[in-house]
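Of the protein chains in this complex, one is absent; all others appear in place.
To keep things simple, chains are lettered A, B and C as they appear, and every chain counts its residues starting from 1.
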């Protein structure tokens, strides 16, 4: 369903071409300073369109409808709304009765027997506005605890960032940590766009400053909840923690992170052991599939099962990266805040503080 | 926490060297035939020890304590118990105050301020008895719907199954689908065991017969819940769906699965689009890390933070595969049954049957 | 927290004097016809103010922001918003640092360390707009199944409805089923208003057309969930089912409802046995306390603990009845729809249809 989190719980709503999208955040601790600009700063980062292009333009101004009094959260639900403004449903009229390959059109129709085809409806990436807005509130709570989350582009269109210069990621629109790779990635994006095609990539997300003890075995393990959070983002086809899939080819003697009085000597675990944070940096990577909306002709079927060929018009990016970056950060923040609150519930008894 | 599922909900309990392990299954439909042997058949498959070796021997006889009357489920909670019998806690006495690298010792201690060190306590693989027992009940429900789930060893210790002969997987203890790879895998296991080391691998899980429509966007997507379910298994460091991490290097025109009146022409989606099943085969892969218990000397610290060197004695496998195979199957079955029931709740209205 | 329901799940938000109040409804079946007027019809019934008086006037126009396409629900979350318009926070300026007796001011402040004092903030009866709007959607689903819910005033200010003429309840603003009692109740209301005081009462809620089988023992029993739903409404201090508190003085031979081939001969159970609906009419009663906002002087304390005397100005009704009537109906409808969906999940297996 459309809620996520146990104690810090969000509920998102809204369709791509409906009047608005939004989120209700329930369980936010009281007395956290919060303003519209805190949220818009994050929304700005997921905005459609790369420099120099002109796809859908949304101001993405947020309105705080509840839960804040005199600039402080009150502990009551925080309702955030972002109006959809630059909506052009024209290109979708001819897609109303046809299923776009790689999109959720077919599955939504077969699940619900009805779907809003305009802009992908609920399955549009516009849905992530609510996630990012909620993530901005989570960020305010994490900031107080000194916990930081950031993501960068490890790979795009087959080009790998070999050098990881985290400062450099802040200087470019692709969140690429490697100047050489950035040049190649941009070139690749222009190529595929000219071909009317699209590419995927890999995003790495890191969290620092997490205290040990977050995560609730055996099912609500921190890595399990993070995997769910990230896999729930459209376009993500894989999630790994620490050494991830490469651990399948390691020896135990290589993979185990030795412990010393000064701390762990390595971090193959990715900051999580037994589903519980160790206090080391948390390291996650996600596989992002190529955006399914391409200009090339594709074969498909319509609602009645007849064969059809389609050319998808409309406004599309050739890669979900970088717009997916702030969404990944938001989802990781939401999991961390939720587990931070859950951990607090268990501390503070007379016997264990 | 220790419950999983929304409508078909399980709660597992038990420590490796406690008196018993078990599970309570709540929300199972009534009138499903169920006997102890249905469950023991699955437990048999996750039993410790490979042919010819002699580690911990558990008969793993299950007792149905509730929820079944005259061989049929009654709709009330099904409590299953498996007594621990062959428990030898001696090797753990010297590990009581020391943290084994790669294990959850350190994190459990820092989360709870106390831990049961005997056999890993709650973080032991013995915890999965409850999962597999519950999965056997889920299997009974899925059988009625013609939904099947099976897993096999795609890779072990760096050796890849190049040929996928699903019938062959049933003939060997490693669930390997490739006769040539099987020979190499067995050789590799003997080598690493002699070296006192361990290896990891990759398991592929497939589900066939799923109807379209399972999964509840935008957070309880089928792939998101499957990712959580699988990542919650100890030793798993990565999860992917369909083309997974390789989709990061594909073009949109390659990745999109074309639709025809006869169905999809490919399955890069892994049977899930927009978080909803399409009716195609569901395809998942998980990365299994090398078992952290190795005989080689390792450096670590004790409870007081002093440096220590340890040699882990006791009884251990050199690889979590094949024992993790039935656990993966169980978790996938639990997710599928839960979503099957959730989907039923939405159907059957007067307007949508 | 601010969500209610397991499958048909609502999340309400908003403060009395904030910009708006609203609700997100998640899990509504698809293809249910739904329009703004369906919702406004119910909101109309909970509007402030009785005929001839002039307290806060809110048009209570609702806007459907998502989840409906071409007049039908799509299965995605339905976001409803009602803007607050006639807000006058002036009377609350002097109450900002003082706790009104009988209100939630004191407890909110001690729970959250901060509170929005304007109009009672989140603890205002205005919060119930979201409940009633969601209940209107639930009503649409129940209508399809032939399930009806209605409430009436059994007692007000000590005056009891001796005759229960359900048709008559529709003809008067107090939902009183007894013409004689209505006359007395109206007189009593004028008296207490002149005295600057307030009165309570008892509301009876009935549901007809429920199929047998709703309710999930042993904790999510139908009566247990109804009790929670009703007790969560501000001003309600007691809930009873069927013979309720009077059953404490009955004999078993009186209380047991005999079964015949034609059905039950009585309904002391109130339509629920063992927490499961029997198909008989469901009968509930709630005790409504007198509204705490009275014009008489009251002693209290301020935020710093100093003694204070207050006179509460502003716009208030002398009784929570009849405005609480549609709120009670809404909550009962929400519970019934949720359990209807839950029950569907268990039916339809191959073995039990």
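The definition used in the following text is that a residue touches a chain if its C-beta (ideal position, glycine included) is under 8 Å from a C-beta of that chain, and two chains touch if they have at least 3 such contacts.
On a predicted model such as this, the values are computed, not experimentally measured, just so you know.
Contact with the chain that does not appear here is found for just one residue of C:19, C:33, C:209 or C:238, C:238. With the whole complex as reference, residues 1-4, 12, 99, 101-104, 106-108, 110-113, 122-123, 127, 155, 157-158, 192, 197-202, 212-213, 215-221, 223-232, 234, 237-261, 268-270, 272-279, 287-294, 296, 298-301, 305-307, 343, 346, 352 of chain C touch the missing chain. For chain A, the residues touching the absent chain in the complete assembly are 6-7, 27, 29-32, 75-76, 141, 144-145, 217, 341-342, 344-352.
Contact between chain B and the absent chain runs through residues 1-3, 9, 11-15, 18-22, 24, 26-27, 30-31, 63, 65-67, 69, 72, 74-79, 81, 111-116, 121-122.
Rule of thumb we're sticking to: only the chains that are shown with their structure count from here on.
The most distant chain from chain C is B, comparing centres defined as mean Cα coordinates. In terms of their C-alpha centroids, the spacing between chain A and chain B amounts to 26 Å.
Averaged Cα coordinates give chain A a centre that lies 38 Å from the centre of chain C. Between the CA-based centres of chain B and chain C the separation comes to 45 Å, rounded to the whole angstrom.
For chain C, residues that reach two or more other chains under the stated contact definition are 27, 30-31, 75-76.
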